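Some chains have been omitted; the remaining ones sit where they do in the full complex.
Each chain carries a letter (A and B) given by its place in the written order, and its residues are counted from 1.
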């Protein structure tokens, strides 16, 4: 392993082969890091954390003039106590994972996003920047959570769900706004959510539905476009 | 490379830079392993196998109280003769790949799944645990194969197809059951399959269809919800 000399690695930690730990990384007790993983500058890992192989933590966003509203990572990547991070994940600076968060293999989370306690981000799920995700959410495999989105507590997002935050598909300069999904709502697999819509508390969205407008609390919708099921 | 001293590497093998091979790994003749790949404890590779760079083979599942029906990997990862595994793949213990299986880049297969001879798992496809996949299947790029699912022989799964095994989206404790896809059936790109449905022998599912109930043998369906095409 290549650990920057300024970094303290507690003796309770288990660090794999070829792991790179850059300057200013903080490691709590009982942290395990799999082979070939990289902890970039300033990443903060609390205690009892497991990280798989080939993961990259603490990336900085690229600058690109063609991406609207791009911002800098605000501060470091913080990973809370008891979290589990899989193999091949990519997680950016400026993001906070609370306690006992689980991030599946090949998932990625951009900068300045907050993930609440005991939430699961499934394998290959992609989470964009500036999104707030509540506690105990289950975001399943290969789901896409766009930027500027809110998921309240206990939300279920099925596999391959797709969301959007740009009504005009970059033709017009507009304020970007992802969906807002309220407490306890469930989104079926491969459903499509349009920008800025609100999914009410405990609402259920059928698999494959295309949701084009707000859904009220407790309501179940399905179809294209999604309509209320009596 | 970091090879555990107890592991025998036949001289016909070609092992890349920084490859990690843990204790108890078995390597057949003519195995090629790309740079930075990791073979974890107990992985069994038969002869004439090629593995790309940055892949991780033989992972153990994380424990997580919030995931239903989680189980342990039953035994080791076994990879049959003549198989090809791409770059950046993640494959778990307790899974068996038969002969001449191909796994594309960035694909992942969970524990206790069986993949039949000459089947192709496309790039970025995600396969969950306890699933049985037959021979000569083609699972295309970015498809999602859920847990507890059966694919018989010669099944075609198009790109970005989505499947589900949980009718109640974790609200009710239920038995999880993925779709059962019979011999020779074809599923069009981005189609959505609901939990527990049966797709008949040689049936065809149109691209983008949402299949909510069983499809009989030889039948072609399309639309949302999917209906028979005369």
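The rule is simple: a residue touches a chain if its C-beta (ideal position, glycine included) is under 8 Å from a C-beta of that chain, and two chains touch if they have at least 3 such contacts.
What you are looking at is a predicted structure, and each value in this text was computed from that prediction instead of being measured.
Novice: Quick check on the homomer: 2 copies visible, but what's the full number in the structure file?
Specialist: Taking the 2 displayed chains as part of the assembly, the whole thing totals 3 copies.
As a convention for this text, only the chains that are shown with their structure count from here on.
Novice: In steps of 5 degrees, what rotation angle do you get fitting chain A onto chain B on the CA atoms?
Specialist: Rounded to the nearest 5 degrees, it is 120.
Novice: Give, as an integer number of Å, the spacing between the C-alpha centres of chain B and chain A.
Specialist: Computed value for the inter-centroid distance: 24 Å.
Novice: Under the touch definition given earlier, write down the residues of chain A that touch chain B in their complex.
Specialist: 16-18, 34-36, 50, 52-54, 84, 86-88, 102, 105-106, 118, 120, 123-124, 136, 138, 141-142, 156, 158-160, 186, 188-190, 204, 206-208, 223-224
Novice: Spell out the part of chain B that touches chain A in their complex, as residue ranges.
Specialist: Within the complex, chain B touches chain A at residues 2, 18, 20, 36, 38, 54, 56, 59, 62, 64, 66-67, 88, 90, 106, 108, 124, 126, 128, 142, 144, 146, 160, 162-164, 169-171, 190, 192, 194, 210, 212, 224-225.
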